[in-house]
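The complex appears here minus one protein chain, its other protein chains still in place.
Let's turn to chain A:
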């Protein structure tokens, strides 16, 4: 790494300010004005639209040998199915963690 002290701090501060502006954007500037229904309809899907796509590449990531981790994939499937069926964080998380450790112990 060959940046000057100033350049490093510039990266940190600019990233911080811009990240804050991204987070503040809609929440801060629109305030309590009501958004049009078609926008709200899209926003209702934000969590289910972002988080699965954020996680999927992590679940299917390959190691240095180009191999996927079947225990992680099984744990992810178990978490999704049990979490969806039982409609709660803990049943899904427990199912996933149990699957992960059980398969790692067996294989």
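In the analysis below, a residue touches a chain if its C-beta (ideal position, glycine included) is under 8 Å from a C-beta of that chain, and two chains touch if they have at least 3 such contacts; residues count from 1.
In this section, contacts and distances are computed from a predicted model.
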item	value
Identity of the absent chain, which is to be given by its UniProt protein name, from "Germination protein XA", "NADH-quinone oxidoreductase subunit H", "Inner membrane protein YgaZ" or "Substrate-binding domain-containing protein"	"Inner membrane protein YgaZ"
Residues of chain A in contact with the chain not shown	1-3, 7-16, 18-20, 22-28, 30-33, 35, 38-60, 69, 71-72, 75-76, 79-84, 86-90, 92-93, 96-97, 100
